[in-house]
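The complex appears here without one of its protein chains, the remainder shown in place.
Chain IDs A and B follow the sequence of writing; residue 1 opens each chain.
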Amino acid sequence: MATYALRRVLQTIPILFVISVLLFLMVRAAPGGPLTAARRNPNISKEQIEAIEEKLGLNDPLPVQYGRWLGSMLRGDMGDSIKFRRPVSEMIGERIPNTLTLVGAAFFVTLLLAIPIGILSARKPYSPFDYTMTTITFIGQAIPVYWLGLGLIVVFYVALKNPFTGDPLFPVGGMNSRGQEGNPLDTLWHLVLPVTALSLGWIAWYSRFLRSSMLDVLHEDYIRTAKAKGLAERWVHYKHALQNAILPLVTLIALDLPSLFAGALFVETIFSWPGMGRLFWDAAKGRDYPVLLGVVMITAVLIIFCNILADLVYGWLDPRVKYD
Amino acid sequence: MIEPLKGREQTMGTLILRRFFKHKLAGVAIAVMLVLIASSLLADLNPFSPTDQNPTNKLRDPNTAHWMGTDELGRDLLSRIMHGGRVSLAVGLFSTVLSILLGIAVGALSGFFGGWTDSILMRITDAFLTFPSIFVLIILGAFLREQQLFVLQNSIFVVIVIIAALSWMWPARLVRGLFLVLREKEFVSASKALGGNSFRLIVRHILPNCAGPILVSGTLQMASAIITESGLSYLGFGVQPPTPTWGSILSTAQNQIFTAPWLGFFPGLMIFITVMAINYIGDGLRDAFDPYVIHTE
Partner (left out) sequence: MKLKLFTLFVLLGLVLSACGGSGGEPASGGEGGGTVVLILPEEPTTLNFYLADAAIVRQVADSTSMTGLVTIDETGNFIPVLAEGLPTISDDYLTVTWKLMADLKWSDGEAITSDDVRFTIEVLSNPDSGALVGTSGFDLIANVETPDNLTTVITYSEPYPGYLDQFAYGLFPRHATGAPEEMANWEWNRAPVSAGPFIVSNWESGKSITLTRNPNYYEEGKPYLDEVVFEIVPEPSAQTAMMLNGEGHFHLWPGEFKADYDELLKGKAQQYLIPGIWNMAIDFNLSAPFDGDPTASAPHPILGDIRVRQAIAHAINYGGLQQDVLQGSVGDSTNPFAYGWYKCDLPRKHGFDVEAANKLLDEAGWVMGDDGIRVAKGAMYVEDGTRLSLELQGYTAFDPLQLTEEYIVENLKAVGIEARIQNYDFSIIFGTFEDNSPRAVGDFDMLIFDRGFTTEPQGYNFDAYHSSRITTAENPTGGNYFRWVNENVDAALETAGSSFDLETRKAAYCEVGQAVLDELPQVYLYLFQDNYGIADNLEGYTLNTWGSMSWGIQDWKFK
């Protein structure tokens, strides 16, 4: 196990290098550049744009630019944003706590609800409970997050009001009301709608997978053996079945965990949440290369790291899993 | 000798069919899907054209003439939804199938053989996961344009392939995870010991045991495929206006949430119905092919 882990970590070094080249090329091969919007601005002359491009070194050969970027990345410097003229590390640093709060809360709610829903649905498949949960989770999955978010705003922000104060039942703008920064209850209040929009879709994935893989496992021999032995049915369900169904769950978590950093663009946009998803999207639209590369590289590292972690957890959860 | 075997196979077939329809909702779901497919294929029977405009009659609430109301150019929404079903259903179904097949292939090889096969395939999967899809799409759009592949640029086939290419990593990782466990199980070891052919072993013995999670993954991916399709046209390829798709109707309705909420409601409802139907068909299929269920019956 330890040698396997070590081997995987060592493997990531060349892989990250290759990925960094690919990501750099990809970001730079996209048409347009940081000054595309400026080109349309009637106040800005073409000569000025060319001068700025020259100053930013955007006209140098790509390998030279890549070398420069990699060099500073290795020294821990992600450079300055072309648009905001601020250090990328500072811009990312501001957004990380916000994203962690939102996505972390949604993740927590998802696991809290999806696991019991999945287990209960699998225990009594095709029961009214199962059907109701299927319908609700599928509403969450089939309605695009965008519409779910807008719907929540229309109902809980615009239509419904607190009868005592006349305030909206839930707010839409950002993480805190003005003057309430640092009040955890106020943040919680602001979290309810975005977390609902974000976790409904996730709950669908997690509970459906859990239900389905538990159903598979429940048919297997040893479960029936366990039943035959007269063990409490409950115990069988919770122990054996869950333990075997948990592998797909680990896979899902490993695939979703990087979004704790990468954020959730649609929900952040609808609820004016200043998270990483929006930072990435704005940088992508404006081709703010240093910000873009900073975000995609950190995300890439996280994705790879989470997948290694998942593989290690497989082995830990199920000793039968062997890696050659 | 041959006669009874044949007879037995027929019984097997009917047994599967019978088991499928025993799941009542699966039968209903099949009917719903057929209606959806038929209504999109027969969309031209709708007296209203999906493109005929009447701006003086725009954004009307659903009424007796226009059952789903009219859109921002006064076009009949029902007709647009029926026509839109052609692209959306095709993209949703085929891109999901393609993505799942790709995912199964990579995941199964990786999980079954392990070792270097696993390492290489999974590192490729990791790489694909790290690519920001927005850039992959922008570059592809620009590339197709520069090659002047106009035929390809707007074809549904390309849309299907691209959506599959961007989403096969999830099923791949899932299937690999399942295979890692299953390949160590007794029945697999036994088969291996008996010198069973790997391909046969994978397809006949291990894969059926992963059917559940794979079907769930497919069902859930379908909704996002239908929506992703409209995102492609926003990036300059895929289906262009005025050809309607459920996704594009939804995305243009975004700014009308206060003035014409039904404009988003109906396409959203259609996606929901489709996904529900596919889910129950998946459930039915699972029951029908599940060897254990047959045993216990």
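Note that in this section a residue touches a chain if its C-beta (ideal position, glycine included) is under 8 Å from a C-beta of that chain, and two chains touch if they have at least 3 such contacts.
Note that the structure is predicted; figures quoted are calculated from it, not measured.
Asks: Among A:Met1, A:Val18 or A:Ala51, which one is in touch with the chain left out?
Replies: A:Ala51
Asks: Looking beyond the chains shown, say which of A:Phe156, A:Phe209 or A:Phe261 touches the absent one.
Replies: Here the residue in touch with the unshown chain is A:Phe156.
Asks: So which of A:Pro42, A:Pro61 or A:Gly76 would be touching the chain we can't see?
Replies: Within the whole complex, the residue contacting the unshown chain is A:Pro42.
Asks: At which residues does subunit A meet the chain that is not included here?
Replies: Against the left-out chain, subunit A lists 30-33, 35-46, 48-49, 51-52, 55, 80, 83-86, 91, 94-95, 98, 132, 136, 149-150, 153-154, 156-158, 160, 162, 164-165, 167-180, 183, 185-190, 192, 196, 269-272, 274-275, 278-279, 282, 285, 287.
Asks: Which residues does subunit B use to touch the chain missing from this display?
Replies: Answer for subunit B: residues 51-53, 55-56, 58, 72-73, 138, 141-142, 145-146, 148, 154, 233-236, 240-242, 252, 254-255, 257-259 touch the chain left out.
Note that in this section only the chains that are shown with their structure count from here on.
Asks: So, what's the distance in Å between the C-alpha centres of subunit B and subunit A?
Replies: Taking the average C-alpha coordinate of subunit A and of subunit B, the gap between them is 22 Å.
Asks: In their complex, what parts of subunit B are in touch with subunit A?
Replies: Within the complex, subunit B contacts subunit A at residues 23, 114-115, 118-119, 122-123, 126-127, 129-132, 134-136, 138-139, 142, 170, 173-174, 177-178, 180-181, 184-185, 209-213, 215-217, 219-220, 223, 227, 250-251, 254, 257-258, 261, 264, 268, 271-272, 274-276, 279, 286, 290, 292-293, 296.
Asks: Residues of subunit A touching subunit B in their complex?
Replies: 11, 15, 18-19, 22-23, 26-27, 29-31, 126, 134-135, 138-139, 141-144, 146-147, 150, 154, 204-205, 208-209, 211-213, 215-216, 219-220, 244, 247-248, 250-252, 254-255, 280-281, 284, 296, 299-300, 303-304, 307, 310, 314, 318, 320-324
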